[in-house]
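All protein chains of the complex are present and in place, except for one that has been dropped.
The letters A, B and C name the chains in turn, as written, and every chain counts its residues from 1.
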Amino acid sequence: MSHPVHRTQVRVRYVEVDRLGQLHSSRFAVFMEMARTEMLRDAGMTYRDLEARGVFLVVARLGLMFHRPIRYDDMVTLEARVERATSARIDHGYRFVVEGQTAAEGRTTLACVDRDGSMQRMPDDLLALLGID
Amino acid sequence: MSHPVHRTQVRVRYVEVDRLGQLHSSRFAVFMEMARTEMLRDAGMTYRDLEARGVFLVVARLGLMFHRPIRYDDMVTLEARVERATSARIDHGYRFVVEGQTAAEGRTTLACVDRDGSMQRMPDDLLALLGID
Amino acid sequence: MSHPVHRTQVRVRYVEVDRLGQLHSSRFAVFMEMARTEMLRDAGMTYRDLEARGVFLVVARLGLMFHRPIRYDDMVTLEARVERATSARIDHGYRFVVEGQTAAEGRTTLACVDRDGSMQRMPDDLLALLGID
Partner (left out) sequence: MSHPVHRTQVRVRYVEVDRLGQLHSSRFAVFMEMARTEMLRDAGMTYRDLEARGVFLVVARLGLMFHRPIRYDDMVTLEARVERATSARIDHGYRFVVEGQTAAEGRTTLACVDRDGSMQRMPDDLLALLGID
C-alpha cells in the first residue's frame, strides 16, 4: 500500500532563524513533528487524544539533509508521507519546500511506547489508519 | 590521523524537556552545536571569531539515534569527535552520555561557506587544527 | 485615536509545553512577536521589508501576567492592540484567549532603532499606519 503525501503550511518565525538569517538546524525536528500532528488530525485523530489513551509515539531515529537556506517569514510547505509501518514503528519521509524548491529532506522513525517507555503495539484504529491489519 | 574525543558537560534545562519529561528531539541539534563550539574553544579558536573572519560552518547533514530518555536536570556529557575532514567539510560523531550510559548518538556534516552561502576552502589555521595540510 | 484589536490564531506545539503540560513562560514572548508580525501584515506591511529598509523594532520592555495554563494542541487567539505610539516607540497590549477565557495578558514597548542599535524615527508609512503625523 502506498501512502499519500500530506502537506502543511508553516510560516517561519523571527525567533526560529539564526544570526546568519537561516532557519536553525534544530527547528526542522519541530517542523517534522508539526507535519505528523497535522497529518494525523486530517485523518481524523489527534495526537493529544492518543497520548490521553496512553499511546506515545517517540522519535527513535532522525535524519536531515539541508539543501538551501530557509529564511525568516518564508512560507514553508511541509510534505510528509508514511514510508513504512509495522505494528510498533512508523517511518516518515519529509520534504521542506519553499517557492517550489526543496530546501531540505528528512526522515524519522517513531516507536510506539507506553507511559513508562516500554514498546507496545499500536492501537487498532491507528493501525487501520496506517493500512495494517 | 585519529582525532581525540572532546567532552562538554551540559545540564538539561526545564524548558528543554517535553510533557513526557524527556529532552525533546529538537534539542539534540543544539547540544551538538554546543559540543562543537566548546571543542573549538578548547583548541584555541572561537566560532565567533571564525564568523567575524567570514568563515561559516553550516550543517549539511544531521543524523540522530535515540536510545534512552534524557530527563530534566540530568547532567549530560557530550562526547564529540572529528571523524573525517576535507578542506571544505567536517564530519563529527557524538555520544550523549548520562550516568555512564549512552542515551543517544549523532552525526553531522558541516560545510564551509562564505557569507553568501557559497562553498569555500577552510582557512589554514582551521585546516591545521584538523590535521589537514 | 483608538486602535482596533487584531486577532491571530496559533496552535500550541508539542515542543512548546513543559513537563507540567503547560505552555512555557518563555513562549509568550514568541507569540506576542507573531501577533505583531501578523497585525503589520494585515495592515499591508511586512516586518521583513521594514528590516530590509534598515528599520528595526526591538523590545525595550515586556510584561506578562499568567492567569490559567495553556496546554498542548490548544488553539490560542492572540489579541493585540497598539495602546500608545510616538515617533520612536510603540506600546502594545495583548490577551491570550483559549476557549473564550483569558489565559494571560501581556504588554511590550518597542523602540525603533537602526542596524547599529541607535534610536531612530520610524519611517513615514509606519507612522501613518499608527495614526501619527
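Here is the rule we go by: a contact is a pair of C-beta atoms (placed from the backbone, for glycine too) under 8 Å apart; a residue touches a chain by one contact, two chains touch by 3 or more.
Note that this is a predicted model, so its numbers are computed, not measured.
Colleague: What is the set of chain B residues that contact the non-displayed chain in the whole complex?
Modeller: Contacting residues on chain B, toward the hidden partner: 13-15, 30, 33-34, 37, 46-48, 72-73.
Colleague: Taking the full complex into account, what residues of chain C touch the chain not shown?
Modeller: These residues of chain C touch the chain that is not shown: 20, 22, 24-30, 33, 56, 58-66, 68-69, 117.
Colleague: Which residues does chain A use to touch the chain missing from this display?
Modeller: 14-15, 17-21, 24, 26, 72
The rule is short, and it goes like this: only the chains that are shown with their structure count from here on.
Colleague: Between chain A and chain B, what is the separation of their C-alpha centroids in Å?
Modeller: About 24 Å, centre to centre.
Colleague: How many angstrom lie between the centres of chain B and chain C, each centre taken as the mean Cα position?
Modeller: 34
Colleague: Could you put a whole-Å number on the gap between the CA centroids of chain A and chain C?
Modeller: 28
Colleague: Could you check chain C for residues that touch two or more other chains and list them?
Modeller: 14-15, 72
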